[in-house]
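Missing here: one protein chain of the complex. Every other protein chain is in place.
By written order: A and B. Residues from 1 in each chain.
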Amino acid sequence: MKKLFTLLLALVLVLSLFALPASAQSKGVIKLGGLAPLTGNYAEYGKGFQIGWQMALDEINAAGGANGYLLEIDVKDSQGDTVVSSTMATAFAEDEEIMAILGDFTSGACKANASIVDRYGVVQLSPTASAPDYASMSPFCFSIMGRQDGEAPYLATYVLKKYLGVTKVAVIRVDSDWGLSCFENFKVQADIEGLEVTEEKYKSDETDFSSIITKAKLSDPEVLVVMDQGAAVSAIFNAADSAGWDIKHVALGPGTSEQVVSQLMTPDNIIVTSPFFFDPQNAELTKWKEEFAGKAGFDPTVHPACAYDTMYLIKTAIENIGDGEITRDAIRAALQDVEMVGITGRIKFEPSGDIQRDYMICGVENGEWKVLEGFDYVNQ
Amino acid sequence: MEYFLNQLVNGLSQGAIYALMAIGYSVIVGVVGMVTFTYGEIMMIGAFGAYYVFQFVGVNLPLALLAAFASSFVLGIIVYKLCYERFFNAPRHISLLCTIGFSMLIKNLVQIVFGPEAKPVLNIIDNRTFSIPLGGAVSIDLKLLQIVIMALVVVLAVTLTLFFNRTKSGVALRAVSQNKEAAYLMGINVKRTAMLGNCIGCGFGGIAGILLAIYYYTISTTTWGGFSMKAFSASVLGGLVDLRMSALGGLFIGIIENLGITISSATFRDMFAFGFLILMLVIRPQGFASKKGSRV
Partner (left out) sequence: MSKVRALFEKYQALFYVLILAVLCAVPFLLPKALYVRYACNILMYATLAGSLNIINGYSGQTCLGQAGFFAIGAYTMAALSTNFGVSFWLLLPLSGLLAALVGLLVSLPTLKLKGIYLSIVTLGASEIIRIIAQTWTPVTGGAMGIKQIPYPQLFGLDTFRPKYYYFIFLFIGVVFLFVTKRVLASRVGRSWIAIREDEIAAKSLGVQTSFYKSLNFMYGAFWAGVVGCAYAPFVNYIEASQFTTDTGFNVLAMIVIGGQGTLIGPIVGSTIVTLLTESLRFLESWRYVIYAVLIIAMMWLRPQGIAGASNSILAGGKIKRKPAAAGGKGGASHG
């Protein structure tokens, strides 16, 4: 039996050698590295990343590539684990054929990788790293999640004060780096606008929100604001509904996520700030949404859409390099100056490496997202 | 005052689910004599079993509960064969690691087969809230959902107690739970009885799983490890094998967590749960159970 086990082990090891992807040496292929949590607690998002990248990549290559170069991505599973992510980042950084790294999903992994990508001089472009201090850690670190010093004050001024016209607000937020940054930025602006704010926070793996809801109810607010990007958004609003609390729901973070709508008891009651929106009138976006759902087996959130855009960002950067040599540094420099409109909206990097987005106010009508106030609301 | 009472109700209904989880857990630990770390995944499979009833048959709560019980029961057979039967006399850590391995197996398989995303479980029970006046201006809010869940937990617990006390298999189960060697000498098929007990415990876990899903309106594939810990803690509080005491332990943890959140913040939830548990174990190592070291 012992021998059998050893044999099995050996077999597995040998098999793994064959499974290494055959490296394409042909000219005109640009290889990218992808970090995504394909297993573990963030597997859903990792899978979304993988599909989002592949969809963009297939489109780009089918259309003749990026300035004639075909793109190729090698996605490695980071398990949402810092040590594994850093090990994989080292693997990519060392491989001179890899021109840029897309990912990782969690801010924590991205922050841990910052010193590696900085030293090796390779771009780490994260679709979703939301920590406010990540992108500034190195010139090679980028994120397109959008800075919270833009969205959170927008929420205070335009959604709460101007659109809804309320003064008493209960905020329930996730206790993560992102949630903290959201709330701090929000609070500053809320004080300026004269809003009365109460705050409740919870751990990112929280499942029971009934006591938080009861607590939030105590201050008798006019609107309930949730700051989270994941499943907790719908869980909290559902808990509020089931407590028989009739109150307007506002969320910062999920954007116009289809999943949130499908998980909510009273979707028509929600208002979100969002940089983008799947316009049912827009055939291209609808097709994207359906194609994603077909491949993933679940509706897209904002995360795979961001992943999709990161691939186009790389493509645009390569195009902007033009006839120059494609190097890691060239991609970094070009990426810094890229300006494009992706499905998640307009993207232009600030010197720090993250972006300031424009926001609109969206709500749900009959189970479909719709724009309540567009990008021009700020100017009115 | 009213506020504290409402928080107490929140704690009670969460505690009721913990209690049901703990009952199942205690049955398993009692008859098998080993703790399990795969209980969370067993609950998840039960929840998925019921979820597919909702998907394909429609909202039929009794059928869904049955499906939850059945799917976890069947999984229980596999767990028993893989993780316990062979290791009855081996050091505890061996079957412990087996259950950790098994939980990893199920969690990853489920993510592959059913997809990693959370599934919505909406509108199973009418969303209604009753305001119950307690004299004066004080009243408490009680959700229909909370009432249904608490009632179900009580019914299931009573059924199980009756089963244990009034049926032959139930008595055999208790015998195995108390002393395997003596049970063996009395002519009880210990292995089969232990398997049955394990499966019943798993089935209860499955029902707890779907109730959790209904209560939180969603089935995730990742949150079950935490629930499993709560079941474990509640069961330990009750002295591991005493069903009624375990249920009480579950209620206590639910209440303490929610009162803790009331006075501080939800980020400290698990600190209250585990802090209380450790404190209890220091003061009374046998938990709520009266007899010290009488079983298992």
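Note that a residue touches a chain if its C-beta (ideal position, glycine included) is under 8 Å from a C-beta of that chain, and two chains touch if they have at least 3 such contacts.
This is a predicted model, so every value here is computed, not measured.
Undergrad: One chain is left out of this view; which of B:F87, B:W224, B:F252 or B:F288 touches it in the full complex?
TA: Checking each option in B:F87, B:W224, B:F252 or B:F288, the one touching the absent chain turns out to be B:F87.
Undergrad: May I ask which residue of B:S72, B:Q111, B:T218 or B:S246 touches the chain that does not appear here?
TA: B:Q111
Undergrad: Looking at the full complex, which residue from A:I30, A:A43, A:I212 or A:A231 touches the chain that isn't shown here?
TA: Considering the complete complex, A:A43 is the one touching the chain left out.
Undergrad: Can you tell me which of A:E94, A:D191 or A:E290 touches the chain that was removed from the display?
TA: Within the whole complex, the residue contacting the unshown chain is A:E94.
Undergrad: One chain is left out of this view; which of B:V9, B:I23 or B:V190 touches it in the full complex?
TA: Considering all chains, including the one not shown, the answer is B:V190.
Undergrad: Applying the definition given at the start, please give the residues of subunit A touching the unseen chain.
TA: Given the touch definition above, subunit A has residues 1-2, 4-5, 9, 12-13, 15-16, 19-20, 38-39, 43, 47, 76-77, 81-83, 86-87, 90-91, 94, 106, 108, 111-112, 114-115, 119, 131, 133, 137, 175-177, 179-180, 203-204 touching the missing chain.
Undergrad: Need a quick check: the contact residues on subunit B for the chain that isn't drawn.
TA: Residue positions of subunit B that touch the missing chain: 29, 32-35, 37, 82-83, 85-98, 100-102, 104-105, 108-109, 111-112, 179-181, 183-184, 190-191, 225, 229, 232-233, 236, 240, 267-268, 270-271, 273-275, 277-278, 281-282, 285-286, 292-293, 295-296.
Here is the rule we go by: only the chains that are shown with their structure count from here on.
Undergrad: Report the residues of subunit B in contact with subunit A in the complex, numbered from low to high.
TA: 3, 6-7, 10-11, 13-14, 108, 111, 115-118, 120, 122-123, 127-129, 141, 143, 145, 212, 216-218, 220-223, 226-227, 257-258, 261-262, 265-267, 269-270
Undergrad: Going by the contact rule at the top, pick out the subunit A residues touching subunit B in the complex.
TA: 39, 41, 43-44, 47, 175, 200-203, 205-212, 214-215, 218, 231, 234-235, 238-239, 241-244, 259, 262-265, 296-298
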